[in-house]
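Heads up, one of the protein chains got dropped from this complex, but the rest are sitting where they should.
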Amino acid sequence: MSFVSFTFLAFLAAVFLLYYLIPKRFQWMLLLAASLVFYAFAGPTYLIYMAVTILSTWGAAYAMDRVWTRQDEYLKDNKELSREDKKAYKAAQKKKARLFLALCLILNLGILAVIKYTGFVLQNINNIFGTQIRILRFALPLGISFYMFQSLGYVIDVYRRKYPAEKNLAKCALFTSFFPQLIQGPISRFDYLSRTLYGQHDFDGRQFAFGFWRVLWGFFKKLVIADRLAPVVVTLTGKAENYPGVFVLGTILFYGLQIYGDFTGGIDITIGVAQMLGIKVTENFDRPFFSKNIAEYWRRWHITMGTWFKDYIFYPLSVSQGMIKLSKWSREKLGPQIGKRLPVYISTILVWLATGIWHGAAWHFIVWGLLNCVVILISQELAPLYRRFHERFAFSNTRAWDVFQVFRTFWLMGMIRVLDVYKDVPTTFKMLGTIFTTPNWGKLFDGSFLKLGISGADYLVVLFGTLVMFFVSLAKGKGDVREMLAEKPAVPRYICIWLLLAAVLVFGAYGIGYDAAQFIYNQF
Amino acid sequence: MEKLLEILQELHPDVDYDSCESLINDKILDSFDIITIITQINTEFDVAVPASEIIPENFNSAKALWALVERLLDD
Partner (left out) sequence: MKKKVFKIILLAAIVIATLGLLQALLVPKYIEENEEGVLAGEYYANAGSNDVLFVGDCEVYSNFSPITLWQEYGITSIIRGTPSQTIWQSYYMIEDTLRYETPKVVVYNVFSMQYDKPQSEAYNRLALDGMKWSKVKYNAIKASMTDEETVTSYVFPLLRFHSRWSELRGEDFKYMFRSLQLSHNGYVMRVDTKPVTELPQPVPRADYSFSETDWYWLNKMKDLCTAKGIKLVLIKSGSCYPHWFDEWDKQIVDYAEKNKLTYINFLQHQSETGIDYTKDTFDAGLHLNLSGAEKSSRWFGTFLKDMPGVTDRRDDKGLTNLWNAKIDFYEAMKASQYKQLEETGKVTSYR
């Protein structure tokens, strides 16, 4: 069920009511049941995929945990062992644990690869070799990339002995399936989420209210801004060749706002719902559109995905023995400058490739990932130049320069991002080119933008909503906006909340749009 | 310890590594720096820093980093 549905709201109401009525030690079990019901709504067969992930990660972690416990006991009982013996013993144990880890990774990633990428791979084989292999497409289980990566992170952490395994299968199942996170993350870490996930929670009016406000805010971003802009983006990218130049700038701006509203709004709902249950879910965004460069943007946008790739792919890859050897070799053969960079560069490229592929089975995602990578590596190379630039020119340390950088990053990132929405990669580049070849600035003022699927009034709502988002984001720089609101006297506080609620209800783009003509009795 | 400081100085000459205790938390070191440090440590001390040790606590100060190297040397 979608967050934006009456079914979900009714489901939530039932969960909240039961959650605070039943004995507290059963609360987490209720969450598990609710999560399974939530997932079964998406498709009962998907539960099978999820069950495989739950069982395999639980089993692998459990087995590795036993290896580690035995190792500790053995070393404790045999203190007299020589350093070499200890080392050899540890290596042998590690090998055992690694086997469990490998099995679990191969099983899960194998499933993911088959169901998510078979069609894509076969399609490309057919295209390249002119073959006629029938293209198999699997129904993609809801949120599989999210819950699977979250579970795999847990298994890797247990392998790394970051924390002991969770022995209770049901608790493991809840970690994987926790319903507010299922659709679009965040990709939580076990040590953080488990602190509150399994706990016993009294009803806390303040936390409940804070969570509710956040959910409302999420709905505002999703329904009032993102969904209202959706038809414009569809129009602008559907028949792209009709909308060159300044329209492409429109696509960049509107799609940027749309995805921001939709994704951060969805995460607000997730975190807010969890908070209403007394559970703390990791933040996934840190005002990303205020970033001054792309690398920073990626540290502030979809944070949990970025850190996941960093911790579980980028670091292991770049400090792996092969990479170290490669680095040493290149240092000797190609000089220290290249030697220093090679491992970082290779790892960066691979991580972005993986990030692109993770987003979806399509070329535009891969190009998108690599473009991000290119920009990040270029700015890394230019870093010393920037430093000198800042030393040389005083204006570059002013507030205005910061604003310029934020502006620049928004548009640059936006240009990369529209790869998502145009039909294919060549179209995207062609359309981006038209910004410079045929801008047609006049189109801004001749009412063309009013013919894209939404009216002037809609634009006003979007503008107003964006301004509200902007000022809320600014305020966030000074602390939790809800804390500030909570300190206000009751009347203005409630008026704020009421206005937010009313704005969602009235200005939200949901349901059947009203068109008086439908009501005109014109059939006969 | 001197060798380690040299590696660090080369990366960010303007940082006072003796006193700074928040290299990661204050975003002085980014992931590129971390990888460079680990590769250098590997060359200089012949010690492999596993990915599991890449946590803020180990990289927040030169002292912590040195402790990590010593621990890994000892292991």
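A few notes on this one:
Which chain is which? They are A and B, in the order written, and residues in each are numbered from 1.
Just so we're on the same page, a residue touches a chain if its C-beta (ideal position, glycine included) is under 8 Å from a C-beta of that chain, and two chains touch if they have at least 3 such contacts.
Everything quoted here is computed from the prediction, not taken from an experiment.
Within the full complex, the chain left out of the display contacts the shown chains A. Residue in contact with the omitted chain (choice from A:46, A:154 or A:507): A:507. Although one chain is not drawn, its touching partners on chain A can still be listed: residues 6, 455, 457-458, 494, 498, 501-502, 505-514, 516, 518-521, 523-524.
As a working rule, only the chains that are shown with their structure count from here on.
Taking each chain's centre as the average of its CA atoms, chain A and chain B sit 30 Å apart.
Against chain A, in their complex, chain B makes its touches with residues 30-32, 34-36, 38-39, 42-43, 48-52, 54, 75.
Within the complex formed with chain B, the residues of chain A that make contact are 87, 160-162, 295, 310-312, 314-316, 318-319, 321, 324, 327-328, 331, 340, 343-344, 347, 380.
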